[in-house]
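Right, one structure below, let's go through it.
All protein chains of the complex are present and in place, except for one that has been dropped.
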Amino acid sequence: MSHYSALSILRNGLSGNKEWSRAWRDPAPKPSYDVVIVGGGGHGLATAYYLAKEHGIRNVAVLEKGWLGGGNTGRNTTIVRSTYMMPGNTQFYERSLQLWENLSQELNYNVMMSQRGYYYVFHSPGQGEALRRRANVMRSNGIDAEFFDRVEIMKRLPHLDYSATARFPIHGAFLQGRAGTARHDAVAWGFARGANQQGVDIIQQCEVVGYIWDKDKIIGVETTRGPIRANKVALAVAGHTSHLASKAGLRLPIETHVLQAFVTEPVKPLVDHVIVYGGAHFYISQSDKGGLVLGGDLDGFNSYAQRGGLPVVEHTLQSAIALMPSLSRLRLLRHWAGAMDMTMDGSPIIAKMPIEGLWLNGGWCYGGFKATPASGYCFAWTIAKGEPHPDNAKFTLDRFERGYQIDESGSGPYPKAH
Amino acid sequence: MTARRLATGGRINRSLSFTVQFDGRPYRAHPGDTLASALLANGQQIVGRSFKYHRPRGLVAAGVEETNALVHLREGDRHEPNAQATMVEVFDGLTSTSQNVWPSLQFDVGAINGLLSRFFGAGFYYKTFIGPFSGTKFWMFCEGFIRRAAGMGRATTFPDPDHYEKINAFCDVLIVGAGPAGIAAALAAGRRGDNVILVEQDRDLGGSLLSEPFGSTSDGWLTQALAELDDLPNVRVLTRTTAFGAYDCEVFGLVERVQDHVLAPDEGKPRQRYWVVRTKRAVLATGAIERPMVFAGNDVPGVMLISAVRSYLNRYAVLAGERIVVATNNDSAYTAAIELANSGAKVTICDLRREIPAHLGANAKNAGIDLRPGQAVLKVVGGKSVKAAYLVPVTPEGKAMGRRVRISCDLVAASGGWVPTLHLWSQRFGKPHYDKELDTFLPSVEKGAFTCVGSLVGSPSLRDSLLQGHKAGGGTGKEPALFGHADFWGRNLLPVAVITRADGSTPGKAFVDFQHDVKLADIDQAHLEGYVSVEHLKRYTTSGMAADQGKTSNLNALARMAELRGLTIPNVGTTTFRPPYTPVAIGAIVGHDHGLHLRPTRLSTIHDWHKENGAEMMDAGVWLRPWYYPVNGESLNEAYVREAAHVREHAGIVDVSTLGKIAVQGPDAAEFLNRVYVNGFKTLPVGRLRYGIMLREDGFVFDDGATARIGENEFFMSTTTANAAKVLAWAEHLLQTAWRDLKVHVTSVTDQWAAIAIAGPKSGRVLMDITGADLSREALPNNHFTLVTIDDVPCRLHRMSFSGELAYELYVPAKRGREIWEALIAIGVPYNLKPYGLEAMGALRIEKGHIAGSEIEGRTTMKDLGLEGFASSKKPFVGSVLRKRSLLEDPLRPCLVGLEIMGDAGARAGSLLYALNAPTKGHGEGWVSATTYSPALKKNIALALLSRGPQRFGETIQVVDFVGNQSWQAKVVSHHFFDPEGHRQNG
Partner (left out) sequence: MLRIHCPVCGLRDETEFTYGEDATIRRPDMNETDPKIWHDYVFIRENPRGPHKEYWHHVVGCRQWIVVERDTLTHEMFGSVLAREAAV
């Protein structure tokens, strides 16, 4: 495997780009592994990478039913931030952001982590107070957060609607400067290449259809490419977690919902930051290619269809113009959707399951992409050591029984509300 | 290329002409032209520069698949980027400029990138710009340049001066595409009496027939068909309308470009109109797009699709070249080639196929065409225009064999086959199937409520298309009047569109995706590196991800990958199409729902009085409520302190109409309330009211409010403003699902009653004066209810208090709200009755330690909020079991307390709490939920949730607002700051 650098580009360019080697091998599955990770998205691949690198567990396979990064890894709006105030979330997402900050060097793969800042614009004193509490929790935990009034925001974000006809006038904004965006595909590919370099087998077009049991213990998986045994089976299949868990007889506090994303035609730089509109659930940023990337609310009903409907298209675009009136003449290029694991409190699960041999990483709701490196790091730790890392210790399955809901929005046990 | 307008022919209006501008130069155009045809007619070869290498690019197409000719259109606040010149109808005063060029289109410095292209291969940016140091600084430095270089056109920063509208429509049959098949379907369905909508993205109906020579047989059929459609009142024809998306349950999104073909919309007309069409059946007749051939230099201006060359010839009377090489692998190119020859061009056809249908060969020869079977274009020579083409004999796999011949030419017109426009079908149903003979993906002819017809399903001839349309429209019995037997593309195709040397290489750059500058070599490199699945290929090389969404590139990229992997195309796969089919202006979908109309604004019936009397208003959800009533230029702080103090001394009046109000009626009403409230309601006597608390199913506090028993079987419930809708929906849910046996009706009466709270020591006298009723403390004690009349208007009166004063809530029929409010103000003059707003109401409730939305924030329990005493221990209620979960009983949980802030300044809500000498790190011991200056106590006070709070009264703690860079010390006290015994409200 070659090391990527400007020099490698130069050398390969001069030889007609015919010497590049595969970013990852395409091995046939072995009959058994120490750990089988189900799901070749960012989380599964990151888990494999950290299992090998941090814990020396290299006899690992990642099984992917389609192509790497083909689920929510390749469908999200690429926002990375650590603006969480509930104990459990705060530390976890900050660890993730810190991993992001050096991920390109770590993987020798440019994941294009761009810390262009994340502004949350608010529209009432009450909304400002709730955000202030969040910002204060971040600051007291050593995470950067700033607060600005309307006058300052008018200077910093010039094209927003500050007119008298704004339905929800802008009172001010909260900023996390270290937040930003990254290139989603690169994260999957970078972790895949990194894991592969350490001996992990990455097996695409291999769907898990069931489990191999020894009495009440799981000792492997049945796949479309035959049985594969494993000491530990780890699920990282957010969007389809319930489906795979149900094959093991597990019922979970998860509903699968549709979340849409939108991109406009590419234009010259117009939006430098990630901006969130507090008047409705809406966020916008601009990709390096120039397309404005927009996101909004869930479609609001259980669905695995990865296809969204017009009501949310309308709502999202309405919010876009409410925030930035000049977007009206810009054209929507494409909208698509992902299947989201929505938990009952809006926070994830990274834990050993009550079934021997089975580990679970899922329930990512809106937070999956930004969590990718820390999710892999903590899941690998949990699998390797048999107990959680302090940063994911609260992401248990039994927290609902114990009354510890990590409810960042205070919306209650209603998945579509998170 | 030496394109020119022909003296005759075409479907343009030569009697009118005007000039349009491109890059500051004037071009003569006629109505009927597009910007593209006008530029071509005037010999403008270069219309844009490519994204990455800034290569000069000319027109490839004549329609929606155009990938190079993206321009800035109009100026100022009507400016728009990335307009396809082929889709822009000309109008007088049209201005356009090229985009992504510097300093000019002819000479673009960015073209230097082309020299370095070998270093800008697929995915190069993933491998570099990582930088030698940790962190993201180096990448972000490089990224700044990349962002400026990327991005195509420039967007306006002005608000849009035009308006848009939305229409909801319903029909029996929606027909998308008004080519021959679509028109035949519309005629058949229309004759049956179906309610039909026929949608066409073009200005004119006819589809491919518009590319037939003017005066052809088809024109007669078309004229007759359109006249008949016109006479069918049940057929609605929408031109300039794109069906951009097919959604669940046969719902389609359409955008009609009502006034995009003029300089500015006529007064009162929308620029565009967004249609949401719900149909019972859909007929897709969306045709097919020609597939380019891939060979070296295939992006030189003057290499075009032959279908486009034919459109320019027959529709716009523009001959795109004089010396033309036609490259094809199928029959469809011949008609055009012969017409070009007949128009005076010198035409050479190189046809990949060795066997050519005899009649085609004969016709070509008769037209004087040099026909070269078994040959292909290996390379086009030229920079800013085509100079020559190298023709070479090829194997059936498209590999050069033998000597190449240079032919001087100014236009290369190519057809690599056709790709059906199956976007709408695929949006709805996913993966299409591969047809080996046609070498392309096809939709199912019938699926669900969809029928696909015409070129979309590879119909082999015009006659077949018409018949398919006729049947799909519901036509039966005798065949419709048919004409013509013109061959379509769907036959005799040699499935090869990539021409290379024997070793698979090309003598120069050969492009797959023009707009994104993806070369054949990039596909090869992606293959080498293992990005071989169709999605990886697309994402790694960016092929098919440009603004044209791969309309001309997807299949060629797939074909190359299939060849490299030794697989068939279907085994490599295909991507799923996503809406919209073509880019859609955001403003169109939004219609009028922006600015103040983003969401409805709810107003109390007393709203106008507040405005007339100087109230500052505040958004509360979708409501507008009086915030404070400044007198003599008072600030917010001055006003609310005065208002709150006034209430405690005299009397105040506040509009609380936004409270949710629900009528709970029926024999089991008391039982129902007993279940949903933590308090007991079964024994509440008629004429009494009770403050009640509701929990969510998971045991956290949901809502609170007072409910009065106004009859044995009737209660009048109030909820918070924020939760009014949620409480009602949830009550209905319980009654209609789990508790179907309960005989109860719940009905929202929020809009039926205006609500006015009157508080303060003199409030009772105001109300006695106006009602004439005995409201003495004996007659109406606190938490009692009575009916009163004011000016013969029956009203409901609660005696209850949020402020802690003697207080009432008066419910009056909403329409009489303002009238009675004014009557109260008038009668209250002797008692010094004054209005107060939300801010003063907040100050009063904080003084009393009453909870509101900032404490009921979704994560607090009754125990946290000191409300445990309200819960009945004698009965189960919603949430009664789960509220006892172990961690919810944790003694360390933050609980509601009062804080007296030391010093002169008040603390800020959202601040965190720490023990006096503890380090201010971590999540702290609690947080401040609400703050105010208390006029009654002459202190800055706050409500807060503090770990073990009630055990810490008297302790001094730190209050820190990190982001405000402020901190305070505060004394922990009971949250019942003022009159804790309740003498004032009860006495």
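Each chain gets a letter, A and B, in the order it is written, and its residues are counted from 1.
The criterion applied here is as follows: contacts are C-beta pairs under 8 Å (C-beta built on N, C-alpha and C of every residue); 3 or more make two chains touch, one makes a residue touch a chain.
Being a predicted model, the structure only gives us computed values, none of them experimental.
Visitor: Using the touch definition from the header, name the shown chains in contact with the chain that isn't displayed.
Guide: The omitted chain makes contact with A, B across the full complex.
Visitor: Among the options B:Asp248, B:Glu437, B:Asp608 or B:Asp791, which residue touches the chain absent from this view?
Guide: Answering carefully, the residue with contact to the hidden chain is B:Asp248.
Visitor: With the full complex in mind, choose from A:Gln176, A:Gln260 or A:Ser303 the residue touching the hidden chain.
Guide: A:Ser303
Visitor: With respect to the chain omitted from the figure, which of B:Leu16, B:Leu263, B:Leu567 or B:Ala729 is a touching residue?
Guide: B:Ala729
Visitor: I'm checking contacts with the chain that's been left out. Which of B:Val47, B:Ile130, B:Ala225 or B:Val276 qualifies?
Guide: Checking each option in B:Val47, B:Ile130, B:Ala225 or B:Val276, the one touching the absent chain turns out to be B:Val276.
Visitor: Give me the chain B residues in contact with the hidden chain, please.
Guide: That gives, for chain B, the contact residues 247-251, 276, 278, 675, 697-698, 729, 732-734, 736-738, 740, 876, 881-882, 884-885.
Visitor: Which chain A residues would touch the chain omitted from the figure, given the whole complex?
Guide: Per the touch rule, chain A residues meeting the hidden chain are 240, 242-243, 246, 251-256, 300-305, 307, 309-311, 344, 400-401, 413-414, 416.
As a working rule, only the chains that are shown with their structure count from here on.
Visitor: Touching chain B in the complex: which residues of chain A?
Guide: Counting only chain A, the residues touching chain B are 4-6, 8-10, 12-14, 16-18, 20-26, 66-68, 70, 74, 85, 87, 90, 101-102, 104-105, 108-110, 112-116, 123-126, 128-137, 139-142, 145-147, 158-159, 161, 163, 165-169, 174, 183, 185-186, 189-190, 204, 264-270, 279-280, 286, 288-290, 307, 309-310, 313-314, 317-322, 325-336, 401-405, 407, 409-413.
Visitor: For the complex, give me every residue of chain B touching chain A.
Guide: Chain B residues touching chain A: 78-82, 118-119, 121, 124-131, 134-136, 139-140, 143, 146-148, 150-160, 162, 164, 245, 247-248, 251, 253, 276, 427, 521, 524-525, 528-531, 533, 535-536, 539-540, 542, 547, 549, 578-580, 583-587, 589-590, 593-599, 601, 618-620, 696-700, 702, 853-854, 857-859, 882, 885-889, 908-912, 920-924, 927, 960-964.
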